[in-house]
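Let me begin by handing over the structure; questions about it come next.
The block that comes next holds chain A.
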Amino acid sequence: MYIILLGILFLLMIITPLIFKNIKATGLVTILGSLFILSITIKIIMLVSRFHSLSFFNEFFYIDSLTLLQLLIISSINIIVSIYSYKYIQGEIVEKKISLKRGRLYYFLFNFFVFFMIFIALTNNIVAMWIGLEGTTLTTAFLIGFNINKESLESAWKYVIICSIGIGIGFIGILIFVNGYSSGDPAQILKWSHLAKSSTPQSTYAIKIAFTLIFVGLGTKAGLAPMHTWLPDAHSEAPSPVSAMMSGVLLNLALYVILRFYIITKHIPGLSNTRWLFIIFGCLSLLISSFSILRQLNYKRLLAFSSVENLGIIALGLGIGSKITVFGALLHSLIHALGKSLLFLTAGNILSAYKTKRIDKINALIKTMPINAVFLILGMLVIVGAPPFPSFFSEYSIIVGTVQSGNYIITALYSLCLLLVFAGFLKVFIKIVFNAEPGVTYEKLEIDKENTLPLSLCFILIIVMILFMNGYLSSMINNAVSIICN
Partner candidate 1 sequence: MIEDLLAVILISSIFMSGVRRVKLVTRVFIFQSLAIGLIALKLGLDTGKMDYYILGLLTIVTKVIIIPIIINKSLNQLKVNREMDLIVNGFISYILTGIFIMISFGILSSSHDNYIKTGIALFIIGVLLMVARKKAITQMIGFLTFENGIVLFEISLTKMSLVIEAGIVFEGLLLALVMGIMIFHINKTFDSINTDFFENLKE
Partner candidate 2 sequence: MQYNLFYVMQSILILVLSPLFMGILKKMKATLRGYKGASIIQPYYDLNKLLKKGRVVSNRSSFITTIGPIVMLATSITTVFFVPVIFTTMQNTIGNLFILIFAFAIIKIFTVLIGLDSSSTFGGMGSSRESFISMMAEPLTLFLLTFLYIETKDFNLFHISFINSNITHYDMAHIIVMVTFIISILAENARIPFDNPETHLELTMMHEAMILDLSGSDLFYVELSSYIKLIVYLVILINGFIPIGIATTFTFSALLIGFLAFVFKLLFCLLGIAVIETTIAKSKLFRSAELFPATISLGIIAITLIYIL
């Protein structure tokens, strides 16, 4: 029922920009639709909390707590971003940066993008997950190259090539993976819920290869280093709402797909060591991104690197694999989505006010754009893991987990990277917000008040998360943890 409802909703949302010429109406429809999606998500959450898991359409769709987490992330970020887009696109059109047609294209692609993400989260079919990922590549490729100029085209091209190769590799992995189970019932073989329960495959060797291919291939899409190279380019060039969506949700979702395969792989005897892939690539991502953050000239690029870093943290947490770290990783994916969206959207506001992404061109934001400055600082605190924000607990639980499992080197490395990221963030954002050049008087900009509703909404969600962290949220995450750790 709900799935059909969702499908119809998306159909409407996708068609609207094609039919309606009015950009405002399209925007409103999108906001309305995302509201509906959120309410459906909440409804589904309530259902699942009662039945533990649900499946629809001959198990083509399957919902458990892990899915719920993704759904929650997608739908909450979606509503924030669609509210943001409403003013953003209008502003762009008013400033004659884009034509009306492109504005409608934006909504078309954006809704498609969201559709694919929800599809990935809901589907039970492992190949369908892949299709969904490929679909997000297709839609976001245009969204990244949205402002057709040299930089955005370059980044879009890199994105398309690198991600399609990655996804191609992942697909080979999936093929081999499925082949490893070919003795089973052909009707069931592509179903994740079936695979997770099924007995050992014919060849664990093939599964090993397959999982590595899947990990590296889809890891490209998830932005794990050293396959992350497309990410800073794409995130810095895409329109800010798209960056927020990609950074907060899409990367996470790609990791989610890997995780689904990992859950299957993990239960095969002798293959639980594949978790080292998570640890190694997680650490690599942490290292590379944290050092890169130290010397960035472009604040959106900085945020992109931070996404790599946070994905590294999540991967590390999943890789360590004890209950506490997995809990931390899942919690972190949630708070990172919110925090990073907050930062990207604020960055978008700053970009539209200053027309530059260069850090050294922006000073004394607290004087010129006080509201955005406050959100920027708050977002920074969320991302670097300052309490009482949940990111502190998620990052800390990973420290506890690494110590508990005896991987002290990883603890040291992890702490070092956290420190470096902290230093890098602090240097840049404190400079942007507080630094005042002597002899310059800073006037308050009118644009400051524009488009702050989504920011405050985002922050309210974070506050809500703090409040619910010990209650419903943690029980939901704990359910998800038990799916992974079993």
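The rule is simple: a contact is a pair of C-beta atoms (placed from the backbone, for glycine too) under 8 Å apart; a residue touches a chain by one contact, two chains touch by 3 or more; residues count from 1.
Regarding selection, all candidates are chains of the complex that A comes from, given by their letters.
What you see is a predicted model, and the numbers here were worked out from it, not measured in a lab.
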Discussion item. Can you pick out the candidate among 1 or 2 that touches chain A in this complex?
Written reply: 1
Practice prompt. Please give the residue numbers of chain A that touch candidate 1 in the complex, ascending.
Written response: 125, 127-128, 131, 134-135, 137-138, 141-142, 145, 148-151, 153-158, 160-161, 164-165, 168, 171-172, 175-176, 178-179, 182, 186, 190, 232-233, 236-237, 292, 295-297, 301
